[in-house]
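Only one protein chain is missing from this complex, and each of the others stays in its spot.
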Amino acid sequence: MTAVEPRPAGPLAELTRRLTALGGLEVRGGGATRGAVTVRTLSEALEQATHALAAAPGARLADMFADRDARGVTTLRLVWACGPGYLVTEAEIGGDEYPPLSDIAPAAFVEECEIYEQFGIRPGGGKPLNRVMLPPHAGADFPRLGHAPSRPPVEMHAPHTVAGQAFEFPFGPVRQVGTESLYYGLVTSGEELVDLYLFTWHKHRGVEWRLRGKTPREAVFFAERAEGLSAVATGLAFAAAAEAALGVEPPPQAARTRAVALELERLYNHAAAMAALCASTGLTVGQSAAEIALERLLRLNAAAFGHRYLFGVVSPGGIGRALDAGALRRDLPGAYGELRRAADALLATNSFLDRLEATGKLTAEQARRLGLVGPVARATGLPVDARLAGPAPGPYAAHPVVVITEDAGDVLARFRVMLGEAAESVRLIGEFLDAGTGTARAELPETGGSGLGWAESPRGEVLAWVALDEGGRVTRARLRPGSVRNWRGFDDACRSQNVFTDIPIIEASFWLTVAGTAR
Amino acid sequence: MNEEEAAARRLREAIATQFGRSLHIRTLDTGSCAACEQEIRLLSAPHYDLHRLGFFFTPAPRHADLLLVTGPAIRAFDVAARKTYEAMPGPKVVVATGACALGGVYPEDRFVHGEVAKVLPVDVWIPGCPPSPLALLHGLGVAVGRLAEKARELTFTVGDAG
Partner (left out) sequence: MPLWFARGLRRGVVTTRYPDRPEPAAALLPTPPAFRPSLLTAQVAERLVQACPSAALRLSEAAMIFDAGACTACGRCAEAAPHAVAASGEWELATTARSALIKEIPLAGEARQ
């Protein structure tokens, strides 16, 4: 297990300089977007800019989304993570087509599909686009963020060539007890898995659609319920985006309190993932031990913040629920000790480790190409962590995170990363408590603006982008939980060399949610 | 007590006799945020252990007595919800759990029905966001007639001294 020290650097400035040297680009002010520089491009220059960014070392395509404003103009935005900050390219798209960006950056394919369903604009080149977000019956009048595509998307998945017979085995959306609804199409030639595709549209609630017209404080209630197991991270990314848009900063005490909640969320999720790993391998004693740790951590959340899942802790401007720091200090060691003892026992159980090793392997190259985040990416060696992003004075600037990475990229590596992160979370919570926490909340002015926010959820980087009108109400909110990024790595991890019984193990090691993807 | 109430009372007694000591539960997610599912999974964890109360999870609707439903009843899920319910042989009990399933959080619109009762015939409602495993145990106890309901008598008011 290697720990990677965060390296502050200036690639963002360098990149901006290189982009503007291309011509046809205008840099818009970066101050209010806190580490996110916005570069407005003409749509003709978009392809060139994307090439430059995709080729830049250390640049990662973090998100792509569109917006249709009151004038009917559709704007395409790409969010690139570069070194310690983010760069947003904006291009107005006239007509129905824009350059085929996923040919340059494969990480963009799922987003191209989503944009087509929601806004009716598509990449040039005629590549078939899949249905990803909206259900099959969603006709032209189904509520959308933009307007319907002229031709519906297809039900398509990767072509496969397998000697002999391969058949598709539909599974779900009603699956094992206590799991979310999710449809898998399993393509198999028997025991071996040839291909796996997912439909998440059974759980599309239209969260981004229903945030429109709400104030940031009204909206965060729904944003945190987009993915309830990442309520703090999603709420925090959204709140940070609104704060950036309004030029507001939460008081440092409140920022540290939010970070405490974020680390508590990481802790309980990693315990839950551990329990799910044991369940998937049939190790019931391990599952019970992990569940005892999980329950103690959830009770710790309730004692510290008044809610087992930390709903309502983050509020734009600051904090929504008070922290009982004394209760947290008192109960954290016991709860973490429970987790640590269960993990140590598992690491000494060979029959368990044998199921994890070499299962669901991903390479660093796959993780980079697909733009994966979180423990899934870190287990392949990529040191991506949203807590490293952004300039001071975020709480992690004064309390640097030691990023945990592994090399093997398999289930065991992801498990080890989660355990290392849990220890790191406990250490960080101690530091934040020592530095002082509080419930202050900055006032939000009723003005307009747009901003980018981010947070490191237990399953990876969450991004949020918000545009507010002059009355301070949302005109467009983009939520991109970590789950959205990482499901596309799931079928790669499941394919070849893995058998059916490995699928639940791989799913547990990813620890994503359907809710966060389907929104 | 009128005829309808008498019938309801006989049904509840029948349920208590049939399910009181051995109840098989199938879960159904109509679009939750995933927190409700995590609390439901904890019912079989050591702190709560639903088995000691004669409750069991089953993946097969054919073997299930009780359907534990979460989520605001997303319309795109209607077919799967009905198929699961209809695959359960009678007698069966439907329990809607969580604020979303009870009509809170998401209003009725083009995406969702807003409450499970619009899609399935609900017998027991368990509030919470998410309902804790303790609240779920209370709800399951009410569903099989072993625990008393309190909601009717609660006023959700406090006097000045409170």
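Letters A and B mark the chains as written, and numbering starts fresh at 1 in each.
Following the convention adopted for this analysis, a residue touches a chain if its C-beta (ideal position, glycine included) is under 8 Å from a C-beta of that chain, and two chains touch if they have at least 3 such contacts.
Since the model is a prediction, treat every value here as computed from it, not as a measurement.
A.B. asks: Touch as defined at the start, partner being the missing chain; which of A:P250, A:G312 or A:P375 qualifies?
C.D. replies: Residue touching the chain left out of view: A:G312.
A.B. asks: Which of A:A45, A:L134, A:A289 or A:A493 touches the chain that is not shown?
C.D. replies: Touches the omitted chain: A:A289.
A.B. asks: Touching the absent chain in the whole complex: find that residue among B:I40, B:L102 or B:V119.
C.D. replies: B:L102
A.B. asks: For the chain left off this view, which of A:E44, A:D69, A:E218 or A:D354 is in contact with it?
C.D. replies: A:E218
A.B. asks: Going by the touch rule given at the top, which residues of chain A touch the chain that is not shown?
C.D. replies: 218, 221-222, 285-286, 288-289, 292, 295, 299, 302-303, 306-308, 311-312, 320-321, 341, 345, 348-349
A.B. asks: Since one chain has been left out of the picture, which residues of chain B touch it in the full complex?
C.D. replies: 12, 46-49, 52-53, 99, 102-105, 107, 117, 122-129, 132, 134-135, 137-139, 141-143, 146-147, 149-152, 154-160, 162
What we mean here is this: only the chains that are shown with their structure count from here on.
A.B. asks: Where the centres are mean C-alpha positions, what is the separation of chain A from chain B, in Å?
C.D. replies: The computed centroid separation for chain A versus chain B comes out at 31 Å.
A.B. asks: Could you list, by residue number, the parts of chain A that touch chain B in their complex?
C.D. replies: Answer in residue numbers: 135, 137, 142-143, 173-174, 176-181, 201-206, 209-210, 222, 225-229, 231, 272, 275, 288, 291-292, 294-295, 298, 308-309, 311, 513-516.
A.B. asks: Would you pull the chain B residues touching chain A in the complex into a rising list?
C.D. replies: Touch list, chain B to chain A: 25-42, 45-47, 57-59, 71-72, 74-77, 80, 83-84, 105-106, 109-112, 129-130, 132.
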